[in-house]
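One structure is given below, encoded as structure tokens.
Excluded from the complex is one protein chain; the other protein chains are retained at their positions.
In this document, chain identifiers A and B correspond to the written order of the chains, with residue numbering beginning at 1 in each.
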Amino acid sequence: MFGTHYKLERYSIGLVVAIIVVASIGGLIEIAPLFTIHETVEKAPHMRVYTPLELAGRNIYIREGCYACHSQMIRTLSDEVERYGPYSLAVESQYDHPMLWGSKRTGPDLSRVGGKYSDKWHSEHLNNPRSVVPQSIMPAYAFLKRTELRTVDLSMDLAALKRLGVPYTDAMIKNASDDAKGQTDPDGSWADGVRARYGEATNVRAFDGDPGTVTEMDALVAYLQVLGHLTDVAHASEPGVSK
Amino acid sequence: MTSASHETLTIFAQSWGLLYLALLALGVLLYTFWPNNRARFDRAKNSIMNDETGPWA
Partner (left out) sequence: MTVAGRHDPFGIHGIIVLLTGLGCAFCLIRDYYTPEPGADRLSSYYDEPIKAGILLALIWALIGMFFGDWVAWLLAYPQMTFDADWSSFGRMRPIHTTGVIFGFGGNALIATSFHVMQRTCRTRLADQLTPWFVLVGYNLFCIIAVTGYLMGVTQSKEYAEPEWYADIWLVVVWVAYFALYLRTLARRREPHIYVANWYYLAFILVVAMLHIVNNLALPASLARAKSYSLFSGVQDAMVQWWYGHNAVAFFLTAGFLGMLYYYLPKRAGRPIYSYRMSIVGFWGITFFYVWVGSHHLHYTALPQWVQTLGMTFSVMLLIPSWIAAANALLTLNGAWHKVREDATLRFMMVAAVFYGLSTFEGSFLAIRPVNSLSHYTDWTIAHVHAGTLGWNSMIIFGAIYYLVPQLWKRPHMHSPALVEFHFWSAIAGTFIYVFAMWNSGITQGLMWRAYNQSGTLAYSFLDSVMAMHPYYIARAFGGLLFLIGTMVGVYNVWRTIQAAPAHLTQTEQPALPGSPQAAPLVGS
């Protein structure tokens, strides 16, 4: 009696083990080698990280599900390169936790949208897309301008990303909240700190047109304006050639 | 990982990987068509047709 029961047990456990083994092989072979991939693909020595304001904007982009309709991955196809710019390289999203490549283009690709439109255009477009593009089907995000950005937590976000390998310095983490405010106020006292920590090329502007309060609109526009500008390796003469 | 090991991986996949795939398929087919298993499968196939009463009736 005990013997048969034991055999039955072995049968179901055997099934479980077989399923796990058979089902994990494909994943292991495809995923494991990718963790060393950054050693073989492009290098981007001068790639900068997102500022706290841009990171906050990125988190709003995630929160509002923008990735469901906008991709950030230009494929190696001639019409895409012509429409959106040089095709995306793996290194360009190396600091993106998580990546936002997307899978659907209900709206256009945004990986190189930074600098294509003015801050004012973005601000009005997000507020009511149809005021700028009458045929647009994008949702209106009027509440962004009304909502003040919560900046006190940003140090925690930077610290978490640093633990995951994004090269934020201790000074960046310590000043994250002030830097978020400083980036929207070019004449204020914190603006110089942002430029010193993140580079002279950093956009320091009142993104939503109002230098007073830091709104979620500031953050999202700051993020959109830096897309495609963290590094310029993709614009090099022979993009994608491994060096 | 260097490009050499990418190559190694490809070679590995085309030899041992293929062998593994073939063996796996063979194993599944053997199990499925093993004559002794026939009665067991036939019993299982028909067993669901009257299971509402359970073993108690």
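Just so it is clear, contacts are C-beta pairs under 8 Å (C-beta built on N, C-alpha and C of every residue); 3 or more make two chains touch, one makes a residue touch a chain.
It should be emphasised that the depicted structure is a prediction, and the values quoted were computed from it without experimental measurement.
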In the full complex, which of A:46, A:150, A:174 or A:235 touches the chain missing from this view? A:150
Chain B residues touching the omitted chain (full complex): 6, 9-10, 24, 28-29, 31-33, 40-49, 51-57
Residues belonging to chain A that touch the chain removed from view: 5, 8-9, 11-13, 15-16, 19-20, 22-27, 29-31, 34-35, 37, 41, 59, 62-69, 71, 73, 75-77, 79-80, 82-83, 87-108, 129-130, 133, 135-143, 147, 150, 153, 156-157, 160-161, 163-166
